[in-house]
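One protein chain is absent from this view; the other protein chains keep their places.
Entry: chain A
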Amino acid sequence: MVRWLLSGDYPRGLALNLGIAAIVLALLFAPFLFPGTRALNTAATICIFIVLVASYDLLLGYTGIVSFAHTMFYGIGAYGVAILLQRYGASWGAVFAGLGFGLAVSVLLAFVIGLFSLRVKAIFFAMVTLAVASAFAILASQLSGLTGGEDGLTYRVPRMLTPAFRLMDEQLLGVTMNGRIIAYYLVFVVSAVAFLVMMRIVNSPFGRVLASIRENAFRAEALGVRTVVYRSLASCLAAGFATLAGALMALWLRYTGPDVTLSFTIMVDILLMVVIGGMGTMYGAIVGAAAFILAQNYLKDLMGHMAEATAGIPVLPDLLHPDRWLLWLGLLFILSVYFFPTGIVGRLRKSRQA
């Protein structure tokens, strides 16, 4: 059963098993373990980013394709749901129609980009994705009638997912069972299923072919593999999962704007999460997303406490001032890339065998 769920791809290594289990259990019981809006928001963001990062790793780590258009597909999913919810009111029909519409647009776009540019050099593909993604971001901010422009869209989600909805009157383990809890578990379950499906894909015959293309596309061709077909398909799949992540984010945030979906900052964040977690390992997405988003959300607080604790001592409180959090975040990344070039997961699981 576990083997079937994980597609025979275990974390491997005691530290990794424990770490992954801890993160998954923390996310599973997040509403009860870490009550409060902010904590729940962080947990939901981690869930969604695990899907987003894993789908990017499908391209970067497994197939060896560098794309800068991943946030575009993420944005298409978010805007698809947002636009339909805003226009046609808070119904599940609008959510599914938005997701379906987003998926269709994303997969079509990914296919067209792939068809035109995956045959040629990798750098050319990367540049094309960058250009298309930039054009799309500008388009989204210009078509303000449809997308709300720079302000984005605020909309209502199905009532079942709102704080006003009560699942039961009593509290459970001290937590009010309102629609936000349902929304969180919707995000959690969909993310978990999407992650497990991606695990299956990378461990399938198809996934193995992707790995062979990453290793040596020339030789893969000589084995009779039409690499452009596989690359295009991988690109479409990754786009589809990113779209799903975007739709989940739109549902969770009840707001969609260029800064939370299409911005290049998010693209860089995704890249960092893949690299920190470990390229070419699905578990890397879990570790990378959890570590990065926790740091992003709580490093500031931690530094505030440390600055207070070191008050009196010269220089240190200034260095630890919460405003310097980006400096420390940057330092943490440099150190982690330097010491774990294969990512945290790559470091903890040594797979090469002589």
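Just so we're on the same page, contacts are C-beta pairs under 8 Å (C-beta built on N, C-alpha and C of every residue); 3 or more make two chains touch, one makes a residue touch a chain; residues count from 1.
By definition in this document, contacts and distances are computed from a predicted model.
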Name the chain not shown, per its UniProt record: "Hydantoinase subunit beta", "Chemotaxis protein CheA", "PQQ-dependent dehydrogenase, methanol/ethanol family" or "Ribose import ATP-binding protein RbsA"?
"Ribose import ATP-binding protein RbsA"
Per the definition of touch given earlier, which of A:Gly207, A:Gly246, A:Gly278 or A:Gly343 contacts the omitted chain?
A:Gly207
Out of A:Ser7, A:Gln86, A:Thr243 or A:Thr281, which touches the unshown chain?
A:Ser7
Where chain A meets the chain that is not shown, the residues are 7-8, 200-201, 203-209, 211-212, 215-216, 218-227, 230, 233, 351-354
